[in-house]
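Of the protein chains in this complex, one is absent; all others appear in place.
Note that the chains take the letters A and B in the order they are written out, and that residue 1 is the start of every chain.
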Amino acid sequence: MDTFLQQIINGLVQGAIYALVALGYTMVYGIMGLINFAHGEVVMLGTLIAITSITFLIKAGIAVPLAALIGISLSVLACMALGWSLERIAYRPLRHAPRLTPLITAIGMSIVLQNLAMMIWGRNYMIFPPLIEKTQFEVAGASFTNVQVIIVTVAALAMGGLLWLVYRTRLGMAMRATAQNPAVAGLMGVNANRVIASAFVIGSALGAVAGVMVGSYYEIAHYQMGFMLGLKAFTAAVLGGIGNLAGAMAGGVLLGLIEALGAGYIGDLTGGFLGSHYQDIFAFIVLIFVLMFRPSGLFGEKTGDRA
Amino acid sequence: MRLWLQSLTPRALFGLALVAVALLALPFVAAMGGQAWVRIANFAILYIFLALGLNIVVGFAGLLDLGYIAFYAVGAYLWALLASPHFGLHWPFWAILPLGAMVACCFGVILGAPTLKLRGDYLAIVTLGFGEIVRIFINNLNAPLNITNGPQGINLIDPVAIGEFKFSTTSTLFGITFTGPQKYYYLLVLLALAVIVINFRLQHSRIGRAWQAIREDEIAAKAVGINTRNIKLLAFAMGASFGGVAGGIFAAMQGFVSPESFSLIESVMILAMVVLGGMGHIPGVILGAVLLSVLPEALRYAVVPVQKMLFGEVLADPESLRMLVFGLALVLVMRFKPAGLLPSPERRRELAEKV
Partner (left out) sequence: MQFARFPGITLALVAAIAMIGCGKKEEPKPQAAAPAPAAAPAAPAPKPEVTVKLGHVAPMTGPQAHLGKDNENGAKLAVEELNAQGIEIGGAKVKFELMGEDDQADPKQGTIVAQKLVDAKVNGVIGHLNSGTTIPASKLYSDAGIPQISGSATNPKYTLQGFKTAFRVMANDVQQGKVLGEFATKQGVKTVAVIDDRTAYGQGLADEFQKAATAAGLKVVANEYTNDKATDFKAILTKIKSKKPDMVFYGGMDAQGGPLAKQMKELGLKAKFLGGDGVCTPEFMKLGGPATEGHYCSLPGVPLEKLAKGPAFQEKFKAKFNADIQLYAPYVYDAVMVMADAMKRANSVDSAKFLPEVGKTAYDGVTAKIEFDEKGDLKGGAISIYQYKEGKLSYVETLGGGGVTEAVKDAAQATGEAAKAVAGAAADAAKDATKAAAGAVKEAAEATKAAVEKK
């Protein structure tokens, strides 16, 4: 039982991380119907910028909490700027282009950002400075840390905040209107360009927060960390129904749980044949099954019949 | 076919002859810069295969496929298993290649069947997952029964051979010395020409028009009596079989296959070739494949000399700059040529109307 509980905790935390990143994908997708393939790199840059600034500040003799606050804000600001420029450079000019074109620019940007990061931060793995004292709790034989609790809380808060933003504010209303029909929204006085840009900026800010969380959980960072993370988060977003905020959250947590429980139990259930070496595909198999019966994901609204 | 030839003007005929001469001379011209260039040309042709195969799915039928590399992997591993010391089998190529195409074709149907209802990005993620599933299975099927030899890969794979004539070694024919890569080049050109002809015939056949109809409007296509399910499956199957053949040749050329060669990023690259060149337009796709496979290699040679010329010294190390330039090129081309470098005429028209 303690093993089971531990696996649930493992899955939950991993899932919260996927969910945080997935929210960024879904934010952009919900409005423009575009997969921002470079979002994983935004998360990576968020982590690396936070590492550099926090380490620098701590070395300069500033108290850790203050250094962390400044470092995180810096990283969030930098990622917001990055998100904004990504939209301007790689996506806005292509808004009326064939649907796959922005996908390719996104891949191109992703390669560019990765290599830039490699040139700036080098090829080595980096250590994320500890921001808070890690304390360990034990419940019924399963252990977890305060960092894990913070991650889950931040993910839940981020989702709540976004829901509030989209459904309770003027900007949110403009976003929903733009998602429905940009042209008509424009006629109603919504500045579609600004709304879309703000979606990118908010998504990227979330990416930076996710980056800091990932960094302080695993305590390492690397210029290639964004790719796998982005991929998993994207899977999570689709699982939950891409474009749906609650769906992204649910998809992320579900994906984390599937991976943890899959690695933990499927091996024994299949006599060792499908062991943890198949960990990465359990999620895909579940995804395929879900999509066979619900072609728009768990929480997705039925999309129209346009591809 | 004859009719088509007769309809050519003398000028076009001259152009065709020029192309033929260029194709024949290329490996020798390239060899002046070293055999590496012949090898790069060979990989470019392999990528033409793959891009054209994917073009059937993405370009003709409009189904976004991010796991195309799986079929390439299936073809490569089939060849590796049937013509290497791993199982002690040494089948001839004329038996394996068609079999590879067929097996890949089956995999295409397996992928297609559960995804028929899906569209756009949902389809993309499922196909991506499928590609990963195939790779991970190949990577892990060394236990309990050793089928693929797992991450160690399969080594000492037989080259393509006709009787005693092996494609991997240097030999002299009609007084001209051909190196291994050069012989493979001619084989690949022949196969590529066949693939290109098949693609042109497909595009303008009933099936090709049915694909186009599905791409433009699936419901309308259904309404006019197209069996969308079968036609979609056919697209997956046809596309996959090209991948299977390419994979077989890849295994034979390399003499070694391991799961590392079939990662997701390869699928993404092939998709980039199709889109960058001009989706659904065969010459465009060919151009895309050639450009994207040659560009990173050309940059390998160019980055250091160019830096030396501009700044007098090497500022950034060539490896990182190479991929940086590559990524920038992707962004810039799509930014200024959103429909690809050589879009099909109808696409160009559509785009012109929109703006």
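Here is the rule we go by: a contact is a pair of C-beta atoms (placed from the backbone, for glycine too) under 8 Å apart; a residue touches a chain by one contact, two chains touch by 3 or more.
These numbers were taken from a predicted model, which means no experiment stands behind them.
Of the listed positions B:153, B:243 or B:280, the one in contact with the omitted chain in the full complex is B:153.
Considering the whole complex, the residue from B:16, B:109, B:223 or B:332 that touches the absent chain is B:16.
Interface note for the absent chain: among A:250, A:263 or A:287, the touching residue is A:263.
Interface note: of A:93, A:172 or A:275, the residue touching the hidden chain in the full complex is A:275.
Counting over the whole complex, chain B has residues 8, 12, 15-16, 18-19, 22-23, 25-26, 29-30, 32-37, 39-41, 43-44, 139-140, 142, 150-153, 155-156, 169, 181, 196, 200, 250, 254-258, 260-261, 282-284, 286-287, 290-291, 294, 297-298, 300-302, 305, 317-320, 322-323, 342 touching the chain that is not drawn. Taking the complete complex into account, residues 3, 6-7, 10-11, 14, 115, 118, 122-125, 127, 136, 143, 145, 214, 218-220, 222, 224-225, 227-228, 259-264, 267, 272, 275-277, 279-280 of chain A touch the chain not shown.
What we mean here is this: only the chains that are shown with their structure count from here on.
Between chain A and chain B the centroid-to-centroid distance comes to 32 Å (mean Cα coordinates, whole Å). On the side of chain B, the complex with chain A involves touching residues 58, 62, 64, 114-115, 117-122, 124-126, 128-130, 132-133, 136-137, 139-140, 144, 215, 218-219, 264, 268, 271-272, 275-276, 279, 316, 320-321, 323-324, 326-331, 334-335, 338-339, 347, 351, 354-355. Touching chain B in their complex are the following residues of chain A: 29, 33, 35, 89-90, 93-94, 96-105, 107-112, 114-116, 118-119, 231, 234-235, 238, 242, 272-273, 277-278, 280-281, 283-285, 287-288, 291-292, 295-297, 303, 305, 307.
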